[in-house]
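Comments concern the structure below.
One protein chain omitted, others in place.
Entry: chain A
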Amino acid sequence: MANSGQEALVDLRQVRFAYGDREILSGIDLTVHRGQVVAIMGGSGCGKTTLLRLIGGQLKASAGNVQVAGQDIGALNTGQLYALRRRMGMLFQFGALFTDMSVFDNVAFPLREHARLPESMLRDLVLMKLQAVGLRGGHALMPTELSGGMARRVALARAIALDPMLIMYDEPFAGLDPISLGVIGQLIRRLNDALGAASIMVTHDVAESLSIVDYVYFVSDGRIVAKGTPEEIRASKDDFVHQFVHAEPDGPVPFHMKAAPIGEMLMGEGAR
């Protein structure tokens, strides 16, 4: 399954990125082949969402090279970027549903914008997508009437509305109960295989993702610190991977953001 001999759909070479002076990513190498589902894991705030934004072209790398479908994302103009994005789907970390549209219209939005379809066909398509995430019954609701997990599933249906070749999921499992979690996990896998697409998902759910993905990257301190197939990850002796997979508080992954020693800050001196 892994590296199934297919061409690389996403290819990052020595990618660096900084917000102002703060370097978030310092030299990322990452490859995703067609047909693969790849998970990106890492501590909160380590730059996973930033990584997806770089691949989607919403941020520009300060150094290095981001290629999607053979095109250098950093060198595209708006028109070319939009042409590429029509074949990408992105599930935002907080859903980002359009609050002035119903669930149905949210999922129909990309179809209405990009595909000239007769209304009846559009309706069938949208309802099918909603059925896939288990929310066909809620098509008339407004986003404010949804729970967090439901909103995320609608956003997922919207992300896959155009049957993209590359789908990025930013924490698809957050806020889901164990049953929906399993269903959504299977959906991501099945969809990827049916479309012959590639999927990248950012997730903290080690157990679920190891059961569906082909490859895992661990990010820490702006670098890829470990990678491998699920079997390799489970068998890994690496401290970092071990700590993550077994959810241990002590190890190489720091829980705290970098700061002055607590004594100084509490005394009021260290705080800048």
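Some points to look at:
Note that in this section contacts are C-beta pairs under 8 Å (C-beta built on N, C-alpha and C of every residue); 3 or more make two chains touch, one makes a residue touch a chain; residues count from 1.
Heads up, the rule we're going with is that contacts and distances are computed from a predicted model.
Per the UniProt record, the chain missing from the shown structure is "Intermembrane phospholipid transport system permease protein MlaE", taken from the list "Nitrate ABC transporter ATP-binding protein", "Intermembrane phospholipid transport system permease protein MlaE", "Carbon-monoxide dehydrogenase medium subunit" or "Cell division protein FtsE". Considering the full assembly, A:Met88 is the residue among A:Ile73, A:Met88, A:Val103 or A:Leu146 that touches the omitted chain.
Listed residues A:Ala96, A:Ala174, A:Leu210 or A:Ile224: the one in touch with the omitted chain is A:Ala96. The hidden chain makes contact, of the residues A:Gly42, A:Gly56, A:Gly185 or A:Pro230, with A:Gly56. Contacts to the hidden chain, counted on chain A, fall at residues 56, 58, 78, 81-83, 85-86, 88, 90, 92, 94, 96-100, 109-110, 113-114.
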